[in-house]
Structure formats: structure tokens, C-alpha cells
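This report concerns only the one structure given below.
Left out: one protein chain. Kept in place: all the others.
Take a look at chain A:
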Amino acid sequence: MVIVFQSKPSFLAGGVVAGPLEKRSVFSQYFDTIYDDERWKMETNEQGHRKMIQEACEILMKKSGVNNLEIDFFLGGDLVNQMTPTNFAARELAISFIGLFSACATSVSSVIVASLLTELGASNLSIAGASSQHNAIERQFRYPVNYGAQKPQTAQWTVTAAGFALIGKHREECPCIEAATIGKVIDYGMDDPFHMGAAMAPAAFQTIQSHLEQRNQQFYNYDLILTGDLGQLGLKLLKGMLVENGVKKEELTLLRDAGAEFYGQDEAFQSGASGAGCSAAVFFSYIIQQLRAGSYKRVLLVATGALLSPLSYQQGETIPCTAHAIEITMK
């Protein structure tokens, strides 16, 4: 279902912090801080995860010259059980908070909720975003970090990064959110947790198709359509589906994936990056900066999320996925 924002809420600023391995990211130059300690000098990975979220929000507030008392809402989520890192960060930030879980699509679903609150007039300033910390997430979904299991070529690497954006009322000089599509939950029967791109591609396809249709737009009306973390294989599959549906091959150059590009062509990361922090870090640094610089005028950001748990796939369930999209424009 597409939502058109009459008041066009704006991206006022972005705050992105990342871990040590993310220095190797092609997007690292756009991040605000890269920390050398993946635990942020805390005792556990989960505490480090919380600290990372806090730092991203603090950088964001500092950049915009506001303090926590001026922020109306904090909307975000992560992938740890019960989302304790984000919940605990909200305790420290002391801002009215709703935790959101759309797996790796939380980066966009949180912006949609923030934009709705802004449109409603309930929010002047909101922080929205998502994060992931490699070690904390790996132990949640897979094996202990130091367990020597061989990852297949289809696997993706969970990034350590937190990306948050400050959403406020419309401002001419800032990129603004024109429209959004809240995705359905799509399940094409994929059941391999080491091949998430294949599970998520159909969700991205559905969301992109329905957004374009309902907005009455064509592929080439956008400067860029960027998905969150499909990885190299997931992106290939999405392109395959789009071609099947009549999108021209030359138009596909407009379609990119943050996860596929995140670590460059480094084979150590298999099919690319994933995690809630992947799309959040790229969307709220690189993309906002490119829009502000005028390199892009109209961008469609599509964050995809795999809605599985370790329990669900051990019980033999397939992997349902979702994708949420926001259309951002710059004058």
C-alpha cells in the first residue's frame, strides 16, 4: 500500500557509526565514525551494540545542534532477541520510544513511521533507524563467532554499523520523503538461512513493482533504486524477476544493492553484506549526502528483511520476507 506524504517530511541529518571491519567498506568514507573496537570498550557484544546505537544518535543530535529534550520520538530496532540493544539505548537517550522490528527492513519502516508522525503534526523532530553488530547477531542466528563452520558462497556477512536519521518538517534544502510503500510479507518457499538474498528478492520485487504502479512511475523516472541487503546473488535474482516482468535491461543499471556493494568485491564476505545496519548505514550516509550534493534528484530506497528466527528454520519453516520502500526527492 503506497502512502503519499502531503507535507513532505525531510531528512534533516544522518548519523552513522561502524565497526573496525567496516573500514574495508566502499562506503566507509561517508560514515561519521569508525570505531576500532567492535565492542565499543564495553564488556559484552550486546553492550557494545547498545553503545554503538547511542553514539550514532548522539552524533546525529550534535550535527543538528539539538539535544534529546527537543526530539519527540525515537524509532528503531535491531536483530537481537527482544531488541535489548535498542531498548537499552532508548533508556540512555531518554526520548519517547517505540521499538520496531522488520528485521533488516527496519531502517526504512522506522523512517515511514517517523514520517507519518511528522505528517500528523505529532512530531517536530524524530530519530529513526536501525543497527546490527556482527558478533551479537551471528550468535543469535547462527553459530558462536569462533566456530569453524564453512560458509557457502551464498552466505552474507552481518555488518557492524548503526545508522540513524533525523526526520523533521519539510525544508527546502533537505532531501524529502515523498512517498512510501509498506510491503507485504512474501514467501517463495526459500528455506536456506545461508541464502537470504534468494528469500528476500521476491519481497523487494513485489514492493518495487507495486510502488511504481501505484505512483504511476517507470523505472527510468528514478536516478537510483537501491535495495538494502540482497547481496550479489539476491540482486541478480531481483534483476531476473524484473526482466521477466518487462523492465528493459538498460534500465537495470539504475538498480543497485547496498549489501552487494558494501565490501566491494572481497570474496571473504561471500555474497556481500547484510544486517539491519547495512541498509541503515548506506541510506543515511552515502545516499543522503549524494542527494544533498545534488547527484541524485529522485531515489527509491527499498530495505528488505528476512523474518525468520533460528527456531523457525530448525522447525523446517520457510523464510517469509518483507520489503519497505521510501521515495526521496531533492529539489
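Just so it is clear, a residue touches a chain if its C-beta (ideal position, glycine included) is under 8 Å from a C-beta of that chain, and two chains touch if they have at least 3 such contacts; residues count from 1.
Just so we're on the same page, contacts and distances are computed from a predicted model.
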### Query
Absent chain per UniProt: "PQQ-dependent catabolism-associated beta-propeller protein", "Stage V sporulation protein AC", "Transport permease protein" or "1,2-phenylacetyl-CoA epoxidase subunit B"?
"Stage V sporulation protein AC"
### Message
Can you tell me which of A:43, A:173 or A:250 touches the chain that was removed from the display?
### Response
A:43
### Summary
Given A:34, A:56, A:90 or A:233, the residue that touches the chain left out of view is A:233
### Message
Can you say which of A:65, A:121, A:148 or A:316 touches the chain missing from this structure?
### Response
A:148
### Touch with the omitted chain, as defined above, among A:139, A:169, A:256 or A:298
A:139
### Message
For chain A, which positions touch the chain that isn't shown here?
### Response
43-46, 139, 143-154, 188-190, 195, 198, 202, 205, 233, 236-237, 240-241, 244-245
